[in-house]
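One chain of protein is taken out of this complex; the other chains stay put.
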Amino acid sequence: MHSLIMKSQATPAFRPTVDTFRAGAKTLPRPHFASPEVFAEEQERIFANSWVLGGHQSQIPAAGDYIVQRVNGESLIVIRDKSGAIHGFFNVCRHRGTRLIEDQRGKCAAIQCPYHAWTYALDGKLIGAPHMDEVPEFNKADYSLHPVKLGIWEGFIFVNLSEAVTPLDKWFTPLAGKFSHWNLPNLQSAKRIEYDVRANWKLIFENYSECYHCPGVHPALSKISPYDSAENDLTEGPFLGGFMKINRGKSLTMSGNACALPVGSNGEPALATASPSAGGEGRTERVFYYSIFPNMLLSMHPDYVMVHQLWPQTPDRTLIHCDWFFHPDAAKRENFNPHDAVEFWDITNKQDWHVCELSQQGISSCAYQPGPYSSRESIPAAWDRYYLSIMK
Amino acid sequence: MHSLIMKSQATPAFRPTVDTFRAGAKTLPRPHFASPEVFAEEQERIFANSWVLGGHQSQIPAAGDYIVQRVNGESLIVIRDKSGAIHGFFNVCRHRGTRLIEDQRGKCAAIQCPYHAWTYALDGKLIGAPHMDEVPEFNKADYSLHPVKLGIWEGFIFVNLSEAVTPLDKWFTPLAGKFSHWNLPNLQSAKRIEYDVRANWKLIFENYSECYHCPGVHPALSKISPYDSAENDLTEGPFLGGFMKINRGKSLTMSGNACALPVGSNGEPALATASPSAGGEGRTERVFYYSIFPNMLLSMHPDYVMVHQLWPQTPDRTLIHCDWFFHPDAAKRENFNPHDAVEFWDITNKQDWHVCELSQQGISSCAYQPGPYSSRESIPAAWDRYYLSIMK
Partner (left out) sequence: MHSLIMKSQATPAFRPTVDTFRAGAKTLPRPHFASPEVFAEEQERIFANSWVLGGHQSQIPAAGDYIVQRVNGESLIVIRDKSGAIHGFFNVCRHRGTRLIEDQRGKCAAIQCPYHAWTYALDGKLIGAPHMDEVPEFNKADYSLHPVKLGIWEGFIFVNLSEAVTPLDKWFTPLAGKFSHWNLPNLQSAKRIEYDVRANWKLIFENYSECYHCPGVHPALSKISPYDSAENDLTEGPFLGGFMKINRGKSLTMSGNACALPVGSNGEPALATASPSAGGEGRTERVFYYSIFPNMLLSMHPDYVMVHQLWPQTPDRTLIHCDWFFHPDAAKRENFNPHDAVEFWDITNKQDWHVCELSQQGISSCAYQPGPYSSRESIPAAWDRYYLSIMK
C-alpha cells in the first residue's frame, strides 16, 4: 500500500478549490436544446474543430487493428500500421467513393475496397488499382487515403477534423501529469455498452456534472457515495470536475466490493485488495469525475476507469459509447469481476439517460424558460459558460 | 317512459332546418390537406387559439387525479385539487425544464419532479426545492407551474393555449340547454380506444358529417340506421349536425339491442329497457351526431354517448381518442354490456379511418382537383366554409 499512498502524496495533482457558484446562474435557453440550426452550428464550431475522443490505444494493439468511428457524420478509420504508429483516414475509397470498412472494429493486412478492389497499405498509400495503368497520367501516389489529424493523450485516441488545430499536447497542458496515478495509457478495455439516448448531448454533460439529482435518481449509488460529498478542483474551462467520497470499505459495484486490482497499482500483490486503512485522503475512498470538452466523461474509480464518449446525432438524440477499463494485470487476479462494476454503472447510466430524456421533452415546450441552478449545480453552470464562450 | 318523452317535448332544443345545400360547393384545394405550411398555420390559428376538448370531469373524480394531454405539441397536466377545482398546467418543471409526469393518467398527492425532486402542490404552487434556500433572492412564489386556461362545458374539460380568450360559456352560448336531455355532466367513461390515422384531421370531420358513404363503407350500420334519414338542425358555423333514425327496436350495437340504461334516464326502472313504443319522435329511435369545432365529435345514442377527440399530428396524420360514456347507474344494471356498443363503433370507426386514409393518398396527387359535393354532403360543405372563414 505504501507506494500508492506515497504516490498520492507526491503528486500535487488535486488542489480543491472553492466552487465558483455564481448566484443567478440559469439553464440554457430552449434553442440550444431544440434548434436544428444551433445543432448544425455546434457540429461545425465544436465537433468539427475540437479534439474529440475516438478510442483508446489498447483497443488496437497490433498492426492492422482498426476502429471505425463516426465524427460529425464522417466515418473515420483509426488503424495501427506495421511500425506501431496509429493513423486516421476517411473511410472513403479514392476511386468511386465507396465505404471501405463496414465493421466497427477488426483487423486487416491492407485496406481493400469491396467494390473494385483498390488496395491501400496500412499507412494509407494506394498500392493496388487494377487496370488503372491503362489510364494515361494516372499516378497511384495521387490517390492515398484522405488522412485525418490524430493524437494520443494518456493512451486515449483523439481526432480532429479541422485544418488549423491546436496541438493535442498544448490543448491538454492544464491536465499535464494530473492523472498519472491512474496509469491510463496502460489500462485495458474490458467492456463496451452503447446507448441511444433521446436527449441533447449537453443535457448529458449537465447531468454528469452534479449529484443534486442522486438521492432521487440513484438510490444505490447514494448509499455508497454521499450525494453531497463532491469536492471540485477544476471549476472553469473545458475540463471540469473533482471527486466524491466512497464510504469506507465500499466500492461502486453491485456487491459493494472492489472488483479488480487497483488501476494505479504497480502490480505488487499487496495492492490486489481494497485498503480500508488508506485513510480519508486515499484514492481508495474517492471516485474522480471529470468532463473533457466536448465529448469525454472520465470516471476514475480505485479499481476501474469508466469513459463515456458522446456522439450527438440530432438536437434530441445522442449516441453514447461507455467503456470500462482495468489494470492490465487485472484479468490475471482471482478477484477480477468486471461485470460487478459494469452492471452497477449500466443501471446508473440508464437512470441518468431517463431523466435527461425527460428534460429534453420538457425543454421542448413553449412554456420552458431557463431555470435557476442551485448551489449544488455550480459545475453544470460552469460547463454552460464554457460552451457559450465557444458558441458566441 | 313518460318523463323522457315529456322532457323531449319540453325542450325546444331540436328544430330541424332546411339544409343549406349550395349547388357548386366543392372540396378543399390540395394544400389544405398536404401542405406543412397550411398545417402550421392551422395549429397556430385554430388549435392554439380555440377551446379544445381534453377530457371529461368524470375521468378525474378525486383530488390528485390527473390526465396528461398533448395540445399543439404541448404536454398539459389537467388535475383536480383538494377543493375539487380542476387546473391545467404545462407539464414542465420550473427548475431545469424536466417533464414532470409521464403517464397519460394517474393520481398523486403532489407533483414531484423525477429529476431533482422539486415539488408542487395540486394547485401548482412550488412547495419543495432542496438546497434552493442557499440561493440568494430565490423565492418559491416565483416558481409556480405555468398555468393553462381551462373550462368545463357539459362536464367536458376544454383547454385554451391563447392569452386572449372568448370565455367558454360565451363560446358555447348557441348550444345552451340543447343537450340537457343527455345528462352529459354526470355520465361515466367506460372505455377509451386510441387510433393513429394516416389522414388529415379535416378529412375526419368531413367523413363524420355525411352518410353518403354509409351504404358502401358501413353495411352493418346501414341496416340499423338508414343512410338517407339524416335531419340536421345546425347547418352553419362551428357546431354542425343533427340526427339519423334508428330502426324501431334496434340499437347501434353488435347485438342490435340496447346495451345500457338510457343515458337520459332519471333512473326509474322502467327506463332500463329499450322502448319500441316511444314513437317516431322519441330519442330512443334517433342518434344525434354533432361536430364541435375544432376537435370534438359528439355522438349521442339512446343508451350511450361516444366522443371523439381529434389531435392533428402532421398534415397526413391524426391521433384520435374515442371515449364511450354511460349513465352513472348503468354499471349497476343487469343489461349493462358496454362492449356491445364499443365493438360496433370500433369496427365502424376503422371503416371510416380507412376511407379517410385513401382520400389522403389520392388528394396528395397532382391530378387531384376539388370535386363536387353531392346534395347529401351539405354538412361537410358547411364545415369547410366555417374552417375557411377562420383561415382566411
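The first chain written gets the first letter, and so on, giving A and B; residue counts start at 1 in each chain.
Here is the rule we use: contacts are C-beta pairs under 8 Å (C-beta built on N, C-alpha and C of every residue); 3 or more make two chains touch, one makes a residue touch a chain.
These numbers were taken from a predicted model, which means no experiment stands behind them.
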Of the candidates B:31, B:174 or B:362, the residue in contact with the absent chain is B:362
The one of B:131, B:191, B:213 or B:385 in touch with the missing chain is B:213
Across the whole complex, list the residues on chain B that are touched by the chain not included here. 23-24, 27, 206, 212-213, 215-217, 354-355, 358-359, 361-369, 371-376
Where the missing chain touches chain A, by residue: 73-75, 90-100, 102, 114-117, 129-132, 134-138, 143, 146
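As a working rule, only the chains that are shown with their structure count from here on.
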Could you state the distance in Å from the CA-based centre of chain A to that of chain B? 50
